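All protein chains but one are shown in place.
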Amino acid sequence: MRREIPLILTGIVGITFFVQFFVPHSPMRELSETFSDWYSIISAFAIWLGGLNLMKISFEKVYKKDKDWFFAVTTIVSFFLILIVGLFFSGGRQYLEQGSGYDWLYRNIYSPLSATMFALLAFFVASASYRAFRARNAQATVLLLAAFIVMAGRTPFGDWITVFLPEGWRLSNLSNVIMNYFNVAGQRAIMIGIALGIVSTSLRIILGIERSHLGGE
Amino acid sequence: MGKKVALGICIIIILPLLIWLVYLKPGPSSVSYPPYDLTAISTPFDTAGSVTLNWFCLEGDNDSAATFPNYNILRSQAPEGPFEGIGSVGFEYPRATDISRQYRDTAVVAGFSYYYKISCDLQGETIESNIFGPISPVMAAEAAKVEVPVDKSDIMVFPPTQLRVFDTPNDAGGSITLEWKVSASDAAKSLLFNGYDIYRSTSAEGPFEKVGETTGGVSDVDRQVKTLRDGKDIINGQEYYYYVAAKWDGQEANSEIAGPAVSRQQWFHTGRGVSLVLLGILIGSILYFINRAKAGKELFIRKIAGLEAVDEAVGRATEMGRAIFYVPGIQDMNNMQTIAGLTILGRVAKLTAEYETKLEVPVSRSLVMVAAREIVKEAYLNAGRPDYYNDDIVYYLTDDQFGYAAGVDGLVIRKKPATVFYQGAFFAESLILAETGNSIGAIQIAGTAMPAQLPFFVAACDYTLIGEELFAASAYLSREPKLLGSLKGQDLGGKLIFLSLALIFVIIATIGAFSQNAVISDTIQRMFNVN
Partner (left out) sequence: MSSEFGIWLAAFFTIGIASFLYKDNPLYKFCESVFVGISAGYWAVALFWENLITKMFDGLGISYSLGLWPEKGALQDIFSGVWNWNILHVLAAILGIMMLMRLFPKIGWIARWPLSVIVGSTAGLWMITYFQSNFLSQLQKTVIPLFDIGRINELSEIGAVMAEQGRSIPLDNYFAAYLGNLVLIFGTLAGLVYFYFSKEHKGIFGRTAKVGIYFLMITFGASFGYTVMSRMSLLIGRLYFLFSTWLGFVN
């Protein structure tokens, strides 16, 4: 019950998807579409487990007067704030519409937080580049060189420092060559490897050979 | 040696099979007769009875043609001839459309059958058209203005020809595909051409009902055909008849009625035969080597640096008395990378249990949280340390990409783990996480199959599992023969087959390119088409 049925379910559902790819006949497509919908429904149930877990941890911090207990309070307050506003005070299904409370929270709190976090990448890219500059070996040097050529080649700076070369043979052209050929070849090798890895892992899962994701007895 | 022979035999069997699969056509298709593609109809609305011919202009016969030889119109009453000249059309005559010409043969007798062809002497070479026929002129009951030769202002709309209707291939029924040679009046950029109406009936006699319409233009330039799929209330097993009407500036011209076509469900997707063969070989090879491994055959697997370092990384955390963070990516259980990442978590958790090192797994999806708990619990049990396990090892932060990144960053900077694993699907947050981990001096082992994020992990982490290595990690770490067998299987059934096919077809394609043979490269490209 605990282990066999999940293994059988995994196998049946996995094989259904495999078969529907080659067999257009009904009901294969309908079944696979239904299974895909199931994921969204199950995850809509499951997300409450996560929310509850977050609240449990936060409440524990407050209860135990953890060092940062105050920040656990802000997590609790903001979680319930958007939850209550989104579920009850944002016009139901029209919760995304402009002017709803949910939308206000999204635009003025969630969105700037998210955008700023994303923007921090500019600094992290800089520090990662700096680390790459201290190229430790031949491979890292090649990586750095390719990065430099492509980065410079995409700005006027690249052509400016290679102005002594004839037009058409400058850094922007070299950058194109790297992007369109060397880069594509490498990408392809990676993609093919990924395909093989996925086929192999999927097969092991469908056949129940790889079963660690299901836990034990 | 046996392996090489087996591979050779495999390739010899696959090659003809692949080529055969390419020519396994899913349905009938219209015939094309370049360069003229001559068609003819009995002229509608001509009470005297005449035949109107239509053909595509030859190269050079365009607006800027100053001299272009005449097209000679040849006619016969039998397909084998003899053909006699009945007239000619020169470049000074107006064309029917930008790409086609028309000619009206009035010297015909209603009820007789005629065959036509066109010939043109271009640069010392006689270019002949296909022979079109038999065609019998029919006297129309109601007259309309028809002039000879066709004047630009008084062009007759030419109907779609060669209408074919057939069951849409490779589907679950409920659809019939129509294919017709586009009307000669259907010229690109023609403002007068208004597209086509589709009429359908369940009997050849009618009544026909309009079931759809479409714009002008071709679906397949080479064959000058337009394809349309009619899926409007089609019942499987029912016979349907169709005709298509070309609309031109108020006029309409109907094609002949085609049918019956019956929609059915197919049991095999013929466009995916090549996939089935190649995927079958891959799967077969994986299963074969799993079985061999089960039988106790020793397998060699090369070292993967990132995975060799796992022991060391866990050991270091133990020595330093600090925690290990395991980040399984920001995607859910409907992503294979997450699942692969979680199988690695199982192996890592077993080590942390053995070393009694603190493990923390912050996750961004609830389903991942549930799965990760099962996995870690099982690992602790297997390591004989169930007492060491509690649910709080795995905890949820938020489903949000950057919210999660902000949360993990805060945890990492405050708890200063000795080792951080990033295994799974990552997006832009990859570098935010890896750089923060780097700033506290943690050993970092990353693994992902997101090509766009790999460079950042490579730059900011100590070890990175690249693409396929992520999926191989579980097998590698477990050292289970069955799992290792599957690695060998994907090497032989996937990479070796890819290498062999690529080399063979690159050589063939090169020969094709040097001999200017378009069929070769076309066949090769079609063989590996994704349908």
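Here the chain labels run A and B in written order, and each chain numbers its own residues starting at 1.
As a convention for this text, a residue touches a chain if its C-beta (ideal position, glycine included) is under 8 Å from a C-beta of that chain, and two chains touch if they have at least 3 such contacts.
All values derive from a computational prediction rather than experimental measurement.
Within the set B:K117, B:R200 or B:K488, the residue that contacts the chain not displayed is B:K488. In the full complex, subunit B contacts the hidden chain through residues 274-275, 278-279, 282, 299-302, 304, 333-336, 339, 367, 370-371, 374, 396-400, 402-404, 406-407, 409-410, 413-414, 451-452, 454-456, 458-459, 466-469, 472, 487-488, 491-492, 494-495, 498-499, 501-503, 505-506, 509-510, 512-514, 516, 521, 524-525, 527-530.
By our rule, only the chains that are shown with their structure count from here on.
Note: centroid distance subunit A to subunit B, computed from Cα atoms, is 25 Å. Put simply, subunit A touches subunit B in their complex at residues 21-26, 28-29, 39, 42-43, 46-51, 53-54, 57, 68, 113-114, 117-118, 120-121, 124-125, 127-129, 131-132, 143, 147, 187, 190-205, 209-210, 212-216. Taken together, the subunit B residues at the contact with subunit A in this complex read 170-173, 265-269, 272, 275-276, 279, 282-283, 286-287, 290, 332, 334, 336, 339-340, 342-343, 346-347, 363, 365-367, 369-371, 373-375, 377-379, 381-382, 392, 395-403, 405-406, 414, 428-429, 431-432, 434-435, 438, 449, 451, 454-456, 458-460, 466-472, 474, 482-483, 486-487, 489-490, 494-495, 498.
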